[in-house]
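Every protein chain except one is present and positioned as in the full complex.
== chain A ==
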Amino acid sequence: MAMHPLRKQRLAIVVFILLAAAAAAAFLGYALRENINLFYPPADIAAGKAPLDRKIRAGGMVAEGSVQRATDSLKVRFVVTDYSASVPVQYEGILPDLFAEGEGVVVTGQLAADGVFYADDVLAKHDENYMPPEVSDALEKSGKSAPYSGQESTGL
């Protein structure tokens, strides 16, 4: 039962190293808490927390019915929302395959003074739900929302 006093002392040193490392990581995380986020959600942009005319990222869901494509070019406009605020986005280029209304997206570009986000890169953000197409069809038909939807259904 009893532990050798020397080993007990070494155990204390190991616990101390672990606690010190955890504290250092916590301070580092606290100092960098905003910078570690990959993107600004629309709520932060609406609150004026995002800088203008500087390269930043915004992320959220592509609002239903918001995607407007130009007929003669690759220009596209859509609205990114987190359901509390939204940001209009303008982009010209090829969109990722998983880009769709109601899906998550992360856009890189500049926020202009007119409130429009001019994106030069669009990434699709998919959620953690995986199911066969038949299952998703059956769920849609029955009008139920997916049982495989975690708390992160906003994709944020």
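Rule of thumb we're sticking to: a contact is a pair of C-beta atoms (placed from the backbone, for glycine too) under 8 Å apart; a residue touches a chain by one contact, two chains touch by 3 or more; residues count from 1.
Following the convention adopted for this analysis, contacts and distances are computed from a predicted model.
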With one chain of the assembly withheld, which option in "Heme exporter protein C", "NADH-quinone oxidoreductase subunit M", "Osmoprotectant transport system ATP-binding protein" or "ABC transporter permease" matches that chain's UniProt protein name? "Heme exporter protein C"
Considering the whole complex, which of A:E64, A:E92 or A:E128 touches the chain not shown? A:E128
Can you work out which residue in A:F39, A:F78 or A:F117 touches the chain that's missing from view? A:F39
For chain A, which residues lie in contact with the unshown chain of the complex? 1-2, 7, 10-11, 13-14, 17-18, 21-22, 24-25, 29, 36-39, 41, 59, 95-99, 103, 106, 121-137, 147-150, 152, 155-156
